[in-house]
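First the structure, which I've put down as structure tokens, then a few questions once you've had a look.
One protein chain omitted, others in place.
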Amino acid sequence: MAGIGKLNKLSALEIYYQATQLMQAYCACIDEDRLEEWPDFFAVDGSYELVTRENADRSLPAHAMRCETPGMMRDRVVSLRHANVYAKQYFNHIVTNVLIGERTDSTVSISTNYMVTRTLAVDGDPIVFSVGRTRDVLVASDQGLRFKSRRVIADNDRIHTLLVLPI
Amino acid sequence: MAGIGKLNKLSALEIYYQATQLMQAYCACIDEDRLEEWPDFFAVDGSYELVTRENADRSLPAHAMRCETPGMMRDRVVSLRHANVYAKQYFNHIVTNVLIGERTDSTVSISTNYMVTRTLAVDGDPIVFSVGRTRDVLVASDQGLRFKSRRVIADNDRIHTLLVLPI
Amino acid sequence: MAGIGKLNKLSALEIYYQATQLMQAYCACIDEDRLEEWPDFFAVDGSYELVTRENADRSLPAHAMRCETPGMMRDRVVSLRHANVYAKQYFNHIVTNVLIGERTDSTVSISTNYMVTRTLAVDGDPIVFSVGRTRDVLVASDQGLRFKSRRVIADNDRIHTLLVLPI
Amino acid sequence: MNAPMKPEIDQGQINWPASEEMQVPYQVFTDPRIFDQEQEQIFRGPHWSFVGLEAEIPEPKDFKSTYLGDTPVVVTRDREGVVRAWVNRCAHRGAMVCRDRRGKADAFTCVYHQWSYDAQGNLTGVPFRRGVNGQGGMPASFDMKALKLPPLRVAIYRGLIFATFAAEGEVESIEDYLGADVCGMLDRLFSRPVELLGDERQVMHGNWKLYSENTRDAYHGSLLHLFHATFGLYRSTQKGGCKMDQQGRHSLLTATKGEETKDKSATKGLRTYQEGQFALEDPSLLAGTPDFDDGISLVILAIFPNLVVQQIANSLAVRHIHPRSVKEMELVWTYFGYKDDSPAARESRLKQMNLVGPGGLISMEDGEAVELVQQAIARDGDATSYIAMGGRKGEAQDNLVNEAPIVSYWDYYKRAMHISSTES
Amino acid sequence: MNAPMKPEIDQGQINWPASEEMQVPYQVFTDPRIFDQEQEQIFRGPHWSFVGLEAEIPEPKDFKSTYLGDTPVVVTRDREGVVRAWVNRCAHRGAMVCRDRRGKADAFTCVYHQWSYDAQGNLTGVPFRRGVNGQGGMPASFDMKALKLPPLRVAIYRGLIFATFAAEGEVESIEDYLGADVCGMLDRLFSRPVELLGDERQVMHGNWKLYSENTRDAYHGSLLHLFHATFGLYRSTQKGGCKMDQQGRHSLLTATKGEETKDKSATKGLRTYQEGQFALEDPSLLAGTPDFDDGISLVILAIFPNLVVQQIANSLAVRHIHPRSVKEMELVWTYFGYKDDSPAARESRLKQMNLVGPGGLISMEDGEAVELVQQAIARDGDATSYIAMGGRKGEAQDNLVNEAPIVSYWDYYKRAMHISSTES
Partner (left out) sequence: MNAPMKPEIDQGQINWPASEEMQVPYQVFTDPRIFDQEQEQIFRGPHWSFVGLEAEIPEPKDFKSTYLGDTPVVVTRDREGVVRAWVNRCAHRGAMVCRDRRGKADAFTCVYHQWSYDAQGNLTGVPFRRGVNGQGGMPASFDMKALKLPPLRVAIYRGLIFATFAAEGEVESIEDYLGADVCGMLDRLFSRPVELLGDERQVMHGNWKLYSENTRDAYHGSLLHLFHATFGLYRSTQKGGCKMDQQGRHSLLTATKGEETKDKSATKGLRTYQEGQFALEDPSLLAGTPDFDDGISLVILAIFPNLVVQQIANSLAVRHIHPRSVKEMELVWTYFGYKDDSPAARESRLKQMNLVGPGGLISMEDGEAVELVQQAIARDGDATSYIAMGGRKGEAQDNLVNEAPIVSYWDYYKRAMHISSTES
């Protein structure tokens, strides 16, 4: 997706399409285990956070994952690749209900619903691992839309076994 | 979404986008527990019905929920808020496969597939609560598209524990 | 959907819309048990294959279902209707993350994520039957877009009980 | 009985206090061995279990598959129109023979080896019984008549179909089993030909007897279910009462629109009895013409072991209890109207489906209540409930603030299960 | 053996009729204690269980993880190329050591504390065994040799790998265990080097022995599976037969394209034997050149306790039974061809994968059949099946309308489990 200039020059429809494609490329990168590309979906000052509704509803800051910079994201990927021990597993992201929110010259807010299944590569049936909503702010860049901030709010406050991959 | 005038003036693409946004705002209102807004997604003469495939396939009229007017919807919301006893829970709507059907000057028929997970706020893992298809008729209004009628047909004929929220 | 001529005449957005509608009509035909129409979503030289990630990752050719021609698809439907014994069941396709890939004059590659639930008509709760990604090549035809090839790659290598319907 | 599958509970293992009040040890809701015994002594014992309505299989060759306790059974109407029932398990190698929930057939063929049976469950065909070319086939000892789908005895009262594993003489006639009061109410509710409106299915993650308690419990009605109170529709200190059969196993709760109590002291401070803060925006929900002129607006008729018949305003239904395990049950609601309903009457029944069932504005709480108990008692099989409202002895009551039918239910349960109280 | 974990079933608890026909009490499919005993007396007893094909671990250092019964085991090929097998449970604190389904390694390091083992399961490394700076570490009594991954004995026949918990002498050689007929068929099927085509995995919600019956059951073939009949492709009154080993535990079913019976009386009225109403639109599905010139087009070879080898037209596979609980099993299909297959031959095998496996047009019904039985018998452990087609005694038959291999299977099962019939 080439540079797209001022967002407010684009029709709602065009933004919807580009936001959808961004979201879908983002999910594909995780589901196809191309984690090294994950940080590239964020702006240079982009941030990522995964929290539970239990904490969010109480305005408590505890999180399951928080990367304040793409660097922290890359550090996590290195750790997952070289340090951490976990069963080989696949995420499958079902992301839908992309709802276009506020727009500025350079950003657009969107929300989505998601469901992520986790399937263990050995002896695994797919489990509904996490469900909830995301609140993202997208920004235009020369590569097209990128995440300025992504916040995932899970309905389920429980994590089974461990949390390996981002959502 | 502002008034959109005659639907047949809109491109299929434009209708698809607006129908999708309506559907997604509708789901967000339920999933974010803004139930009081739920009836507002319907036209003044709008109606809602939730049935199972078991009954629908036999052309039997029994339903799990049927609101023939927005007033009945508001009554249900008041009851849920003030009368009924149920465990705190979250729905998460995954709605996709929005398929554009027949169009008239003022209405468009759409169908979708849905999956709703229910997560209990206390000690809850997400369960696949209901899956199936919807058949909706949308109508243009000054606020944009609204449901003239919404019919949810669940594949699963079983409801676990109880049915609190609309789909 | 009428004939759409050269694909490269269409905007990305238009292709996205048409690809989405094709996918959604395809799913509806299976979920509504109109199997006889299933082969018609393929080009005359279209093919279908369902494999597991376990085999695909090893580049092994074993598959769960492979129809090299629409004729083989029709033979399978006849067999399901007249020969095979299985519990009455419903699939529900959640297909999303439609990502537009390479385009040529006459074809477009797309990938999607899917989740299929299976609900037995008797005593059945919905189960997450299969999740994964699809890699499809679509081709323009007089009836609009059709599948030139469809490859479904399931994350889960296990099939519960038996596999009746295509994905 | 097969020892390892269904171990006997010996008396010493159930600790049931012989107290003035009824104190039920929670073990009866959590112990799988007790569940197994209930299948033998209750569902396969000297009782009539509900298996469906004649209206579900109105014509010859109609059938439905269902459960008696947790045993899969099929109810059929044979060519002569006689209702039959049998266990849904092939006599050959045990496959489920009938695989549809309902349909039309006068022969049932097992898919595995195509043994076929008639509507009575008699074996009528065995492929290759005589082999091929004189090879294979059944031995001389093979006797078609000796093999069949295990038959159940059937009894019908007012269009309700009951079945039993018990032999003639082991259980009384259906009329005697139900008793005069129950029969009287069924006569009232089923005096006109019924028409099916459809089914709802609700899974409750709790023991089936918690629901038996719930449907014999006049006490909870106005306290758990706040819909009417919230909308200022009525006070359930209204007239009403409950009756039991002589054995105390069935329960008939009725309420009548009418005079309210003046006994404000009894309701002081109860949320239920505040003025309704809200009014229905669409009152058509409750606008129905009474079906009966006796003023009875509520009937909850619980028939042991697995049936509840309801009349809630204009909403009519039978609820079939399917105990799936010691901690899970499925409740099948079959709604009906009368064939001669006016369009308006039919419309009222459908509107009022919003009041009952798993999503019913009046009744959705019952599933919640059952599960709240199951969750809280998990670890405490030796603790007990305390059931005394309305006094210990389970006698008919002219009020709706008692637990008498529950007390008599448990007294009967102990007899049926051969459980005696432990001296304390 | 650990009493509480695996209670002995005492004779009085299984009621197995000593009838003329074979009548199997359904309890053997539903009682968890019987499942536990099977693990001890069958899967850990004097039997050889299939654990994989040599072709899955062709080179030194290749390994695969799998199950023997429900015990996780690993099969490795050591540096010298010798196949080894051991239980996948660390000698330290019990963690699963090998966490991949397959791979290449000649050392296996447990992730928990990095104890490492060689391909034979010998303990080769223990971090901090001698502590740090003279502190901590293992006591003097520590003996590396005494701790290992519990080894299994391995035997290979024609590239099929079998393993056993039984000591030398407790079980016969693999050749004697299989017997001449089974060995003969394996010689036939594995005469050429095999190439893996991939796996399919199928979960059946039924007891593993229901599948053992199914694969020894010539009787059901033409009655349950209607693909051929529907497309008018053949009648399974074709020539065929079944053989068992001397112990009666294995079963070899074969069918030959050829003459059909003229015995119309035997097939009268059976749907299977109507004229095929349909024709394949794409017959390439079945267009394959026979792999063998002996005319045998169907082989179902069931090897006790956990293997089925199949030749269905050109489709070749081994099916590995993994019993997961008393009411669930996983079946792993491993498809193969021959290394020297022509492109056309390979293509036929892949096309014909549409006929078999969990989605196979011919065979998908078997999973359904297994579950139909499990569902129907749940409450009836003391009821029994009736197995007599082809006569009581389990002798080889020259036809496909008998249950002889099933009868001999159960006779052997009773011996292996030390169950005797109860006099009736």
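Order of writing sets the labels: A, B, C, D and E. Residues in every chain begin at 1.
Convention: a residue touches a chain if its C-beta (ideal position, glycine included) is under 8 Å from a C-beta of that chain, and two chains touch if they have at least 3 such contacts.
Keep in mind the model is a prediction, meaning the values are calculated, not measured.
Partner chains of the missing chain, restricted to those shown and counted over the full complex, are A, B, D, E.
Touching the chain that is not shown, out of E:137, E:193 or E:290: E:137 (per the contact rule at the top).
Not every partner is drawn; the one left out touches chain D at residues 9, 12-15, 20-21, 25-27, 30-31, 33, 213, 219-220, 223-224, 237, 261-263, 265-267, 269-272, 365, 368-369, 372-373, 375-383, 385-392, 397-402. Annotation for chain E: contacts to the undisplayed chain at residues 1-6, 39, 69-72, 87-97, 99, 111-114, 125, 127-128, 130-133, 135-139, 141-142, 147, 150. Within the complete assembly, residues 85, 87-88, 121-122 of chain B touch the chain that is not shown.
Heads up, the rule we're going with is that only the chains that are shown with their structure count from here on.
Separation of chain A from chain E in touch steps, taking the shortest path, is 1. Common neighbours of chain B and chain D, by the contact definition above: C. Each chain's centre was taken as the mean of its CA atoms, and the one lying most distant from chain C is D.
Core chain by CA centroid proximity to the global CA centroid: C. Comparing the chain pairs C-D and C-E, the larger number of C-beta pairs in contact belongs to C-E. For the pair chain A and chain D, the distance between C-alpha centroids works out to 49 Å.
Shown for chain C are the residues that touch two or more other chains, namely 13, 54, 85, 87, 94, 96, 115, 121, 125, 128, 157-158, 160. Shared interface positions of chain E, defined as residues touching 2 or more other chains, are 101, 224, 365, 368-369. Two chains count as a pair here when they touch; such pairs are A-B, A-C, A-E, B-C, B-D, C-D, C-E, D-E.
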